[in-house]
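Below is the structure I would like to discuss, written out as structure tokens.
The other protein chains are all here in position, but one chain of the complex has been omitted.
After this line comes subunit A, so read on.
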Amino acid sequence: MSLYSLLHAHLGLTMGPLSIVAISAVLVMLIELLLPTRFLQLPVWLSLLGLLVALVDAFIHLSQVPQYSLHTLVSDGLASILTCLILLLSLLLLLFHVDELKSQTNQFPREGAYLFLFATAGALAMVTAVDLVTLYVGLELLSVSSYILVAMTRKRLALEGGMKYLVLGGVGSALFLYGASFIYGMTGQTNLYTIARMSHQLWLLNPAIVVLSFLLMLCGLGVKLSLVPFHYWTPDAYEGASASVAGFLASVSKSATFAMTLRVLLYLFLGSTHDVFPYVAAMAALTMVAGNLLALGQNKLRRLLAVSSVAQAGYLLIPIALLAQATPNTWPLVYNSLVFYLVSYSIVTIGAFAVLSILEQRYEVQEIADLSRLPRQYRWLRAAFACFLLGFAGMPLTSGFMGKLYLLIAALRLHELWLGVLLFAVSVISFYYYLKPIRTMYQKQLFTDNGEGQAVSRQTATQTVIAFCVLVTLLLGVWPGILLQAFSHVQWY
């Protein structure tokens, strides 16, 4: 068998997008090294090209039969759908990152371009790998790139946020690795499928160690997912990072980590004799409640979005907590509701951060109260921001509502109704703080119009991203069937 056919047979499907992104990351890094300094945007455009090719590749192979290659990578439903999602999200983020580069206030170095690609490659590895080592490598690739991206602008806040993220993220990685090492120690295996097959024996062997490793891995991932009380790095990192990087942390990083969490917990711990998933449920409840309460008193937009992303992580944890009651028959329900909410939440998040980047660059908006400075003629921007905030809150006719509705239905069908009820109860609180910026925006103008604000070149790319996100938010809110219909054909695992 020639090398080509080997590659084609095994890697074409499972590794196609991943390798394309990784190769373009290396290429962009080399090109950037040799490029004269005046080509500021070229690396980003090259990165965008790489992502686009990868996305097309992933999209073409979407309907193929799942493959399993090298005992490491798969292309099952979760992997291929999340690959598409992550590539799309990265594409959107890089697109409005282009405008950030142009802005003088930001001073974002162009090296960011390939760091985004490396981080994306890490995220892709996290969703396609079924081997603990590969998963860990993916996680670290994503995390390390993110640490640098956060601190990249070298402002005081950015450095502080990056530093905190680095240290706490390191703790998280260590906890995860520690937990995984117990599993390896007991089974001598790192492959998830193999461990899943011997999962039952594992529990018979020494349940205490398994519970220990479960909690370690959950807390380790909890740091990355910013679950309460491991969320402390979140507001600082989001505040310090540039808008696109914060959006990246909130969408791509979170999507990949949630997919990985679902896969790892499901494969490793399902044959349990001791029910471990109530810990997840408790953590989801704690995160939802604390996240929403924390957000009530926030005055800064960045921190508001950061804390709200903590609360959203609590919602996203619900399907995983539902695994306690799920049987293989009802697994698709868990997958459907999680992935639907991920799509909805990520799109809304990216839209919100895109709006925020325009607001910050033009009007130096930081506090919620600053929003009243927005000139009257910015009605589209205002409407878009309102749409995203309502999407976060879960207003009917936005995708957020449908996502929450599906979480509720899943909770109902898997007999964990209290989680669904709690979800809607805390959503009521969330309306309060999401509506606050909207109210400020639409209040009577306290100041006279101050024209165009900071002189900034046209932000066409950002506007495109915002328009796209609004469209998707409303479309999924009005017609969620378009996605769910497709999901019903997906073989998730």
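Keep in mind that, in the parts below, a residue touches a chain if its C-beta (ideal position, glycine included) is under 8 Å from a C-beta of that chain, and two chains touch if they have at least 3 such contacts; residues count from 1.
The rule is simple: contacts and distances are computed from a predicted model.
Undergrad: Leaving aside the chains on screen, match the unshown one to its UniProt name from "FMN reductase", "Sarcosine oxidase subunit alpha family protein", "Cell shape-determining protein MreC" or "NADH-quinone oxidoreductase subunit L".
TA: Missing chain, per its UniProt entry: "NADH-quinone oxidoreductase subunit L".
Undergrad: Have a look at A:L159, A:L212 or A:L397 and name the one touching the chain we're not showing.
TA: A:L212
Undergrad: Of A:K102, A:K155, A:R197 or A:R413, which sits in contact with the chain we cannot see?
TA: Result: among the candidates, A:R413 touches the missing chain.
Undergrad: Identify the residue among A:P17, A:P43, A:G420 or A:P480 that touches the chain left out of the display.
TA: In the complete complex, the chain left out is touched by residue A:P480.
Undergrad: Which of A:V26, A:V56 or A:L296 sits in contact with the chain that's absent?
TA: Among A:V26, A:V56 or A:L296, only A:L296 touches the chain that is not shown.
Undergrad: Spell out, residue by residue, where the missing chain touches subunit A.
TA: 163-164, 167-168, 171, 175, 207-208, 211-212, 215-216, 218-219, 223, 229-230, 232-233, 235-236, 274, 279, 290, 293-297, 402, 409, 413, 429, 479-481, 484-485, 488
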